[in-house]
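First the structure, then my questions, so here it is.
With one protein chain withheld, the remaining protein chains of the complex are depicted in position.
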Amino acid sequence: MKPTAILLLHCPDQQGIITELTKFITDNQGNIVYLDQYVDRQDGMFFMRIEWELDSFLIPREKIKEYIDTLYSQRYNMVCNLYFNEVRPRMAIFVSKMSHCLYDLLARYNAGEWNVDIPCIISNHESLRYVAEQFDIPFHVWSINKDHSNKDEVEQAEIELLRKEKVTFIVLARYMQIISEKMINEYPNHIINIHHSFLPAFIGAKPYHQAWERGVKIIGATSHYVTTELDAGPIIEQDVVRITHKDTPESLMLKGRDLEKIVLSRAVTKHIERKVLTYKNKTIIFS
Amino acid sequence: MKPTAILLLHCPDQQGIITELTKFITDNQGNIVYLDQYVDRQDGMFFMRIEWELDSFLIPREKIKEYIDTLYSQRYNMVCNLYFNEVRPRMAIFVSKMSHCLYDLLARYNAGEWNVDIPCIISNHESLRYVAEQFDIPFHVWSINKDHSNKDEVEQAEIELLRKEKVTFIVLARYMQIISEKMINEYPNHIINIHHSFLPAFIGAKPYHQAWERGVKIIGATSHYVTTELDAGPIIEQDVVRITHKDTPESLMLKGRDLEKIVLSRAVTKHIERKVLTYKNKTIIFS
Amino acid sequence: MKPTAILLLHCPDQQGIITELTKFITDNQGNIVYLDQYVDRQDGMFFMRIEWELDSFLIPREKIKEYIDTLYSQRYNMVCNLYFNEVRPRMAIFVSKMSHCLYDLLARYNAGEWNVDIPCIISNHESLRYVAEQFDIPFHVWSINKDHSNKDEVEQAEIELLRKEKVTFIVLARYMQIISEKMINEYPNHIINIHHSFLPAFIGAKPYHQAWERGVKIIGATSHYVTTELDAGPIIEQDVVRITHKDTPESLMLKGRDLEKIVLSRAVTKHIERKVLTYKNKTIIFS
Partner (left out) sequence: MKPTAILLLHCPDQQGIITELTKFITDNQGNIVYLDQYVDRQDGMFFMRIEWELDSFLIPREKIKEYIDTLYSQRYNMVCNLYFNEVRPRMAIFVSKMSHCLYDLLARYNAGEWNVDIPCIISNHESLRYVAEQFDIPFHVWSINKDHSNKDEVEQAEIELLRKEKVTFIVLARYMQIISEKMINEYPNHIINIHHSFLPAFIGAKPYHQAWERGVKIIGATSHYVTTELDAGPIIEQDVVRITHKDTPESLMLKGRDLEKIVLSRAVTKHIERKVLTYKNKTIIFS
């Protein structure tokens, strides 16, 4: 894997940006290996992901962001983020009692499918400790009182652990607790949740029961970044499966699990690959 | 096409129903060509569709319903409907300005895909008269005042026409007026609508704009029987298509049209084939 | 889980079978909890799956098959199989080097999703021993010489182990060796394979490369029972995912893995639930 730099940016659409930025890279001996851009004409916003090889690049890594900001960010009123593929994101997984998403994430991790580190798994129950042990990953339990009285305390301890482990993003793998504003602000647009319905249908609890009641012929799962409004954050990925009158809430839960695993993992993949850009509560997913 | 009788029924689940009803048919020289049944264990309700050839059947057509009611309906507390495949349903189509669903319905009708008659098309605009003329079907226009002041009058006239034409069910093919309770009671669970979203998401107006705003990655269409609660009746069929951040409300409308046509026509097919049974605001779709 | 008996049968279509068989069960105090049947009119063949509770059933388990054979099998020229839900199928998994299908099967097994026992995992490589150890399942390795000279020997040893462990069916989870006729005859229509293409397209080796070469816009995976003709046995389940020109053979392999897991597990589910009936190289999948 050759070392690359990845620039994700957005700004008001203006003539010449693509030319300028590609020129900047190629003039400095960077070999562009990825370019995808999009203009939202409704809003007049320009979005781009550009990736280039660093082996011959003239500007040292620690200076690249500075150069880009100085030369372009102000001029174009650009918001941009720079990543290096060699710097692996560090993912913490939060789980409760259901194992299917956790197994799917860890199986891919073990198979080397993802360029990521998983320093810890956090839970509000002991139930899934054995899974973490199967994969040799530290498992931390903080149970939350029925009246939620210790919730702040627990979150504080969790945040401290996440900081200590230099976790860069969180995956809620059917984690059944609501994330507080404090945690969300610690990781804005960096907490990926899987909701077991096709949002915005069936928000909140027991979505399979809700779906069964409504008599839909299709159920879905949605992965999204967590925001302070429940199940309302920017959607990253969704998928569906057909059902019939023969399905019960239980069979929906079983069918739904396959969806949840796949949809969550696809979202995590895009995040790890730095192919998600969030804007106005929606996502641009670079292909 | 051999003449058949079709019995659609539901009742509390009890032992022996299948045996009794199949025996009734075969003892009377009926050749069973279709049997599908389902028990909803949550509610303890039994649903069945059974179809048999009439050529050797001993009981005359006009007496079959009577025999079934006398021998079984009371005993099993059965609600049942009897149809004959030779008696073609008569479908009225309601349209406003969009032609895509109308064309799809009429193309299938013309190709002999459906065992149905289409005596009339009703609209609140003149716009699509030319389509009706292409297919030689009477086109009736009743425009509705902006303040809806003549709505009752219009509906009365429509109901009179529908009765005169012996219409047995109605298809709203992107008809943009809300159907009144009076019309719904004239055709309970016999008005099929296509709603251009994946219900229960995006109820009401401009669902594609709503979908675009929410940033979903999938849009859908839903056909359902119309009830007094808007977009809340029993769902017959749904389907979806994937979208991306590159889609605008306009492109969603275009993609959505393909879905609307297919989903509406699938629902109409099942209805014409007498394969839809409605119970508690949901549908059993026999395969 | 109440004890039930499951009867899967097929025979030439004749009047009265459904009545007779349902009557047999209900007359003997069996409570029918599942009935699905299908008539293939092209071939005039009748297929049925019927399941009933045994708690009050008058005929002792060890005699049920005998009674059915005596009273009905000959009369109707029926081929039938009787199962009891309490008798768990015993599944052996064969793997080579890829872990994704294996993890998916074992995660479901661990979560209690399947009414099955997994007494052993067999492989031609040591690579995946660690996965078996994570799940505490005996892992047996028989490597096969490059020239396949020890293949018969290996298979004989494998068959002995399978018999010793009373394995009732085999799942090939991306197992890369061709199964010999001997093994197939030991487990006719009881070896489930996952082929990483949408059969009958791209039979044999490197189907993702073949798909990429052809420039298809959709790839698929297929699970089927293994027969002596490669990739030609009765298909149990298939599914697809969309791809674009941007996909490389590598990205196809990654996308394909998700399909392979889901398609294989769906097939295994249907097999375990006794909902697959094989006839003339095709399957009837009861819903």
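We call the chains A, B and C, going by the order they appear; numbering starts again at 1 in every chain.
Simple rule for what comes next: contacts are C-beta pairs under 8 Å (C-beta built on N, C-alpha and C of every residue); 3 or more make two chains touch, one makes a residue touch a chain.
Not measured: the values here are computed from a predicted model.
J.: Out of C:T19, C:Q238 or C:T269, which touches the unshown chain?
T.: C:Q238
J.: Which candidate, B:L71, B:V87 or B:A107, sits in contact with the chain we can't see?
T.: B:A107
J.: Please identify, in ascending order, the residues of chain B that touch the omitted chain?
T.: With respect to the unshown chain, the touching residues of chain B are 98-100, 103-104, 107-108, 110-111, 113, 134-135, 244, 246, 254, 258, 262, 265-266, 287.
J.: May I ask you to list the residues on chain A that touch the chain which is not drawn?
T.: On the side of chain A, residues 15-16, 18-19, 22-23, 26, 31-33, 35-37, 39, 41, 242 touch the unshown chain.
J.: Determine and list the chain C residues touching the chain excluded from the picture.
T.: On the chain C side, contact with the omitted chain comes from 38, 40-42, 198-202, 214-218, 220, 234-240, 244-246, 248, 281-285.
Note that in this section only the chains that are shown with their structure count from here on.
J.: Give, as an integer number of Å, the spacing between the C-alpha centres of chain B and chain A.
T.: 42
J.: Of all the residues in chain C, which ones touch at least 2 other chains?
T.: Within chain C, residues 287 contact more than one other chain.
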